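Of the protein chains in this complex, all but one are displayed in their positions.
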Amino acid sequence: MIVAGAFGDAFRFIADNPGFLATKALDQVELSAAALAIALALALPLGIVLGHLHRGSSIAIGSSIVGRALPSLVLIGVFLTFLGIGFVNNMVALAVLGTGPVLTNSYEAVDGVERDVVEAARGMGMTHLQILRRVELPLALPLLFTGIRVAAVTIVATAPVASVAGGGGLGDIIVNQASYRLSGVLAASLCVMALSTAVFVGLAGLQAAVTPRGLRRTTVARTPLRKEQL
Amino acid sequence: MSSAAEIVFDRVTKRYPGRDEAAVDDLSLEIPAGAFCVLVGPSGGGKTTALKMVNRLIPFDSGEIRIDGRDIRTLPLTELRRGIGYVIQQVGLFPHMTVGDNVATVPRLLRWSKRRTSERVIELLELVGLEAADAKRYPSQLSGGQRQRVGLARALAADPPLLLMDEPFGALDPITRHRLQTELRRLHRDVGKTVIFVTHDIDEAIQMGDRIAILREGGVLAQYATPDALLADPVDDFVAQFIGGDRALRRLALRTLDELPLRPGESGPRVAPETTVRNAVSLLLELKADALTVADGDRVLGSFRLADASELL
Partner (left out) sequence: MDGNGPVIPNFGQGDACVTGDHTFCWGWVRDHWSDTLGPALWQHVELTAVAVGIGFAIAFPLALLAHRFRKLEQPLGAFSALLYTIPSIALFQLLVPFTGITWTTVEIALVAYTLVILFPNVVAGLRSAPPDVVEAAEGMGLTRLQVLLRIELPLALPAIVAGLRIAVVSTISIGTIAAFLLPKGLGYPIFVALGNPIPFKTEIYAAGGLAVGLALLCDAGLVVLRWALAPWTRLARA
């Protein structure tokens, strides 16, 4: 079987070059982590503040549409013309890519906290900061975290594309079939897949762990009850 | 207008799986053609279940339900349902259709001609107190009361001999509810259909029904009687407690002065013949009068005294 043979070779490549693949994977993780950190530092506070003020919904929603419409390759290419080849360019491009989901989700998470609950908190004499810290953020946490998870997976999954702009990482192997042959390309692809799946699953576990007890399994209650049922 | 249908529940029982108590337990009920029958009771009394068994939204385990003598299980399901008007609390208007299209649903299913359908839509909208121009609007543009009017028009569209209403006014504000209750009574007098009406509100039941079936927990029929008989003679403590106090006064509210044998002659302030006896009593007390004169315009029909009220009880 040609297919089985190709994947057999790929696994042999992994077995023969564990150190090399691990170094490349680590490069990719480093790039992704830096990009995610920037995206979070920018988008998280902005989304939370806008959501708390219930302002700027068009920015939050618009950023999700535009964010999705911006192909990673285009972003990397465009930033490269400003920032030159290398780590900085790729980090910035990936950070921009991660900003959309974080901004949109954090805005909607905080904006969507039930008004009655916030009203009650205000009535009890809480300040803005107290409302945000004790009421809105805990309630918004699940959706907030979803945004972070989407951003993280998007960034890790896109990082290999950065190889076209000197990104390092596993993408270097994928775009260089001449040197590594199909077995190397497939091996790197498998590693890329494993890496992003690990991030996806790991963050899902983390999300379950940080979700406040009272909010678990409440997907049904999120749909607004009819007035007459109250 | 087509004639009304007679409905008979004959020892009908329904049990939901996994529950010990029956939802409806051996229910027998005869609803004569043209009656306005209210099923009332606390939650868990099986009144909604009993209603939905009639159009077979809920199947029953044993017994028989007959419409004009025909077992409903012998009729094809869609044919049965198209012949029964159905109104629910949440109205269930189709949000993607205009008011006119909503009302025209069953006539179209029955393949009425375009012209007949659109004439019927306009006729119905006017019947329920809406305007022909409302036909072009969408449900989301209507108020709660208007939506329920459309729901009623939709249920009446194919002129069904039977109307099932499941707490139709439960979600409305008191003023709108009262207005629609009054209009539904008038509508019932005018179109003369059999109505089965579910509510948990005994006052609504007494106001609307000419027959009331009180169901208790476990789906057992506690009493089936006219409002007057129910107030006069509740069969047991459960019914008495469910109906509540002021029974004598509430009975008086069911009668109007023109239904009474009045004393001859004129005596005291004048009131209209359609005044309820309860209001007449209230007036007598308020005005510290001995008697009221019942007059239709200038024509004096007779007079009424406090003692006449106690005669009625």
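First chain written, first letter: the chains are A and B, and each begins at residue 1.
Here is the rule we use: a residue touches a chain if its C-beta (ideal position, glycine included) is under 8 Å from a C-beta of that chain, and two chains touch if they have at least 3 such contacts.
In this text, all values refer to a predicted model and were calculated from it rather than measured experimentally.
Screening A:Ala25, A:Val49 or A:Val78 against the full complex identifies A:Val78 as the residue touching the chain left out.
Annotation: of B:Ala35, B:Val106, B:Ala291 or B:Ala309, B:Val106 touches the absent chain (contact as defined above). When the whole complex is considered, the residue among B:Asp20, B:Glu79, B:Asp237 or B:Glu311 that touches the unshown chain is B:Glu79.
For chain A, the list of residues touching the undisplayed chain reads 2-3, 6-7, 65-66, 68-74, 76-78, 80-81, 85, 153, 156-158, 160-161, 164-165, 171, 174-175, 177, 182, 185-186, 188-190, 192-193, 196-197, 199-200. Even with one chain removed from view, chain B keeps its contact list with that chain: residues 55, 57, 77-84, 86, 88-97, 105-106, 109, 138-143, 151, 154-155, 164.
Methods note: only the chains that are shown with their structure count from here on.
Rounded to whole angstrom units, the spacing between the C-alpha centres of chain A and chain B is 58.
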